[in-house]
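Every protein chain except one is present and positioned as in the full complex.
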Amino acid sequence: MYDCLIIGAGVVGAATARELSKYNLKIAVLEKGTEVCQGTSKSNSAIVHGGYDASYGTLKGKLNVRGTRLFEDLSKELNIPFDKCGSLVLAFNDEDEKKLEELYENGQKNGVKGLKIIEKDEILMMEPNVSREVTKALYCSEAGIICPFNATFAFIENAMDNGVELFLDEKVIGIDKGDDAIIVRTEKGIEFQTKILINSAGLYSDEIANLAGDYEFSVNPRRGEYRILDKKVSDIVKHVIFTTPTKAGKGVLVSPTVHGNIIVGPTSDPIEDKEDTRTTDLGINKVDEVALRLVPNLALNETIRVFAGVRASISQGDFLIYESKNIKGILHLGGIDSPGLASSPAIAEEVRDFVAKYINLVKKTDFVKERRAIPHFYDLSDAEKEEILKTNPNYKKIICRCEMITEGEIVEAIHRNAGARTVDGIKRRVRPGSGRCQGGFCGPRVLEILSRELGIPVEEILKESQGSNIVVGRTKGVL
Amino acid sequence: MEYDCIVIGGGPAGLAAAIEAKDNGADKVCIIERDRELGGILNQCIHNGFGLHEFKEELTGPEYAYRFIEEVYKRDIDVYLNTMVMDLSKGKEVVALGEKGLMNFKAKSVVLAMGCRERTAGAIGVKGFRPAGVYNAGMAQRLINMEGYLVGKEVVIYGSGDIGLIMARRMTLEGANVKAVVEIMPHSSGLNRNIHQCLNDFNIPLLLSHKVVEIHGKSRVEGVTIAEVDNKFNEIDGTREYISCDTLLLSVGLIPENELSQKAEVTLDPRTKGALVDSNMQTEIPGVFSCGNVLHVHDIVDFVTRESRIAGRNAARFVRGELNNSKYVDVYAGDKLNYVLPQRIALDDENGALICFRSRKIYRNPTVKIYTDDKLLKEKKYKIIVPSEMIQIPLKSDVIRDVKGSIRVDIEGEEND
Partner (left out) sequence: MIRDITCIACPLGCEIKVEDTEKGYLITGYTCLRGKDYALQEVTDPRRILTTTVAVEGGVLPLLPVKTDKAIPKDMIFKCMEEINKIKVKAPISLGDVILENILNTGANLVACRNLDVRK
């Protein structure tokens, strides 16, 4: 019997697991994917928003501001790549400027620090490459950029360091009220019993809620399409550059990423299928049009990847965090779209407070609050490099030449808690394949390392999901 | 450690440059190679057709490479395998990581011979899903030819460059069903010979003026939608067609890999995406030379060899203090050329210059004319010039010695589809 079961290992589920792991609780996380961080958490703008956008009085407003603040310490404790680079919302006309005023007022009410409206001269001084048509901008010093993958990995790794169990490839298909426990059944036929159940299933949170007999919300998936640009054009902007938001969302942004690329996007289009992560000409054209209005010299021809993610939006608009009407002890986290990433540590606190209503929370005395990142060998000092080479010869071998990733980093990514099992898992943890060659050179090497370290044949190595095998067989029946 | 000449990259360019540097008096020469053996991409190019110019016979890639590898090992040239150059400074200091750990080298001359990489699905913005089964042709070639893995059974190939054509035949021979080669241009960018022997021999259709508009399949590729395009590469309505397949191989271009060159502040030419070089293959940094696919993408390895010998020889001359040219002029590409190399010619060099260029379009019965101001320095007639085949024209030293102004290279002749 678990004290607490969490469905979904996206950034919210992982942050929640980590928060709860501070207490003497028996906790497990169930994830339907082959690895953690395979849903909305893997494909988004990678922004820790300032918190001026979500309306005052909403849960989004409150949790965004709190979450963004929490990330400052968390990023240090857990070694999450996070850069409080600040953001600028650009205005190009009177209407936009009026909107900036509203955002400013709203931000003040939400308690956002470091907000100010700045004039053209100052904008162009801060960001010489934004459009000269700009009239004013809302600057927020608290906004930042983050690695959403490594945020999720850091949370789950640290949670597991503190005793949380993780079950992968476990899709929940039934939730029932037992005599003194909640019973959760998975597709594989495993039954979990728990006192508290947290539904952090993101895009599928409505379906999980339905399993518990709750029908208060349904996810209306909205797709966002993006471009990632080569590191060589990273100098184009230093802050997160937003267009003035509309009802449809925060609109298209142009931003650096923590890895030194430029991200451009997203669109926001309603789709039928929650897994419809297709990119489209229409979508990318829309992104380009707005992006070029913000930053006219943006080198879109330096694109190394186009991708799309899906938001778990709901009609209510706000985060919908509530206890099941049907089964006591179940908490649904519905509608976690933007600013879900920024809010994730604060959502985790909300969950903690919910758990406290049922279980007397006692802090662990042996809680390990720190998590070490996998060192990026290339960025280490010479002395640090020599040190690591002494103990681990795997670091002598560069596997990914675009991002300068060694075999040591890849092997460590595999053997960590909730370690990488797939090619994309390696890519998200330590980045081979995220560079300009997109795995053209390192792909075969990564396959070989995964196969060797996991002890499974290369044919069984997946790109990401079940069925995404990279090779289909051997020639000549060799080996 | 100190070297007279450090050659970065042990593919065909690096091999030829190292041998030539050594033979021309660079005493201490080394090759730094990131892979586990010398030969570079030739090791996976198991098809034949290499060496017609160099050896007057048709060799496979590994055989061609071996002729040079053998020569390297006959000489006192240090070879560092499994070693990656991490940093290169303007002052020719090299930091490498390899079997011996971190190594710091100091070189009197450096030859950049790192080769090129393939353009990706992301770079050309193919839309749709991003499942397993989308590979660059070169990666698939390595997996199939060297590592023994079949990447797919039903294949569509996007791009009719030579690698794509060669892979169509390879996949077919290994039992896959290659359903089509899709090419956005109205003509193939591969050799006739490859179209004939890799596609026609196996009844594989070549769909010219077509593009892949969407990739289907969430986990593994399930198919692609293709469509015909007009002469501006826009999709023509009503021409969409679905082809079911489990693999999409991309052969959509090669890009010189100059990230390291940029660390050493080598200036690049936006057209070639390689270094700006003079006729001695020297970059704007004295003592740093560039050759092969890192300089500009070649279609024939024999030409890589030819060019790399120039780089190696001049690296040795530089070390010996004999590269003292003082008269340079710029070289410009005429309207009909995509680019011309070298970008500068040393007029007072006894070895003259080797002009390389690619045309923008196809020309039948053209004449290549090389001018300085209005004076014709050299002309050469061709039966045909096509963009996919690089042209090399040597200029002897006596032809250029007295040139005053800049040099311009252009094609005279009618365009032809």
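Descriptive notes on the structure:
Labels A and B are assigned to the chains in the order they are written; within every chain, residues are numbered from 1.
Criterion: contacts are C-beta pairs under 8 Å (C-beta built on N, C-alpha and C of every residue); 3 or more make two chains touch, one makes a residue touch a chain.
Note that the structure is a prediction, hence the values are computed from the model and not measured.
Touching the chain that is not shown, out of B:63, B:87 or B:235: B:63 (per the contact rule at the top).
From the options A:132, A:247, A:363 or A:476, the residue with contact to the chain not on display is A:476. For chain B, the list of residues touching the undisplayed chain reads 36, 43, 46-48, 58, 60-63, 65-66, 145-148, 170, 173-174, 191-193, 195-197, 201, 383-386, 388-389.
Although one chain is not displayed, chain A still touches it through residues 475-479.
Keep in mind that, in the parts below, only the chains that are shown with their structure count from here on.
Those residues of chain A whose C-beta lies close enough to touch chain B in the complex are 228, 232, 275, 277-281, 284, 303-307, 378, 382, 385-386, 389, 396-398, 401-402, 404, 406, 436-441, 443-444, 448, 458-459, 462-476, 478-479. Interface residues of chain B, counted against chain A in their complex, comprise 34, 82, 84, 86, 97-102, 117-118, 120-123, 125, 127-132, 135-136, 138-139, 142-144, 147-153, 174, 213-214, 218-220, 246, 259, 262.
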